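Of the protein chains in this complex, all but one are displayed in their positions.
== chain A ==
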């Protein structure tokens, strides 16, 4: 964990950071929460891009990114440390846990696209345990039954008053991506939901 974080920090360190004048602090650093049936853990640092592309460029981009960009609603594709989440007909959120420079990777595909680095705009909470779906449903209207929202499913949706991107990593494990300025609110509401899920 520390290795990945150090790696990402080094790759994205600004000049001020390198000079020791400022240190980047993860928005949910040190947070912990959960209940008897839910575990809440701030996700490790990762690089992310908001990717937009037309249908005819998806093939080349997929080749460049090393995974097949999903084109079906609510689906994702994972290859190694990298995952692409379908957000809309021409929009994906690509997350790389190894901290790779995704903008450069996308550019190397040669296909026409728009990639915006949102590594530090977003942060994430990993929600796991038998009460994970119930905790998320305390503020999210999506049907999280396995038949409707299977493992690998993902969706941009709403959690309380905050917009999130929800991804089911395993039967009882979700990644909740949110904007960093909403992260305290999201973590707090998830903590409340976790308590309720254990009742």
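Quick note on the criterion: a contact is a pair of C-beta atoms (placed from the backbone, for glycine too) under 8 Å apart; a residue touches a chain by one contact, two chains touch by 3 or more; residues count from 1.
Assume contacts and distances are computed from a predicted model.
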{"item": "Among \"Spore coat protein CotJB\", \"Sarcosine oxidase subunit delta\", \"Stage III sporulation protein AF\" or \"ATP synthase subunit b\", the UniProt name of the subunit that does not appear here", "value": "\"Sarcosine oxidase subunit delta\""}
{"item": "Absent-chain contact - pick from A:59, A:73 or A:130", "value": "A:73"}
{"item": "For chain A, residues in touch with the removed chain", "value": "73-74, 87-89, 91, 141-142, 155-158, 163"}
